[in-house]
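Notes follow the structure.
A single protein chain has been removed from this complex, and every other one stays in its place.
Moving on to chain A:
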Amino acid sequence: MTRKQKRLSVIAGGLAFLGAATGLTFYALGQKASYFYMPADLTIASLQPGQRIRLGGLVEKGTIERGQGTTVAFSVTDNQKQVKVTYTGILPDLFREEQGVITEGTFRPDGVFVADSVLAKHDENYMPKEVADGLKSKGVWQESKSD
């Protein structure tokens, strides 16, 4: 091979590599990114069966039920609609009634959301950003300044 051919083959190899990496990235973004919904959004949103989503809102008062063992059921609400969620595992330390949560998982055919992870706020001033924005857009949220 001449020097020029060599250089071309190296460049072609590099480009092919970058192309493969780009393709993989966009494939993964299409497949693996999970969308965020509030309960009221779900009626309009068409979900494919088994699609992973993040469901956020407030933990509805009086709905936390501890089942046998480590399964917990509760409702997530945005004061317009509620979605029943079940979760097996340890709830975060800051999981409480009427507090913002984000749950991630899939819907069961009967409409119950099976979460495999539950995130709660990190401290008393903090509300998951998506939940705060969602509640604001629904007019539920009041700006409260604690300091």
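Operating definition for what follows: a contact is a pair of C-beta atoms (placed from the backbone, for glycine too) under 8 Å apart; a residue touches a chain by one contact, two chains touch by 3 or more; residues count from 1.
The rule is simple: contacts and distances are computed from a predicted model.
Asks: Please identify the absent chain by the protein name in its UniProt record; candidates are "Holocytochrome c synthetase membrane subunit CcmF", "ABC transporter ATP-binding protein", "CidA/LrgA family protein" or "RNA polymerase sigma factor, sigma-70 family".
Replies: UniProt protein name of the non-displayed chain: "Holocytochrome c synthetase membrane subunit CcmF".
Asks: What residues on chain A make contact with the chain left out of this view?
Replies: Touch set of chain A with respect to the missing chain: 3, 6, 10, 14, 17-18, 21, 24-25, 27-29, 31-36, 54, 66, 69-70, 88-91, 93-94, 104, 122-124, 128-130, 133-134, 147.
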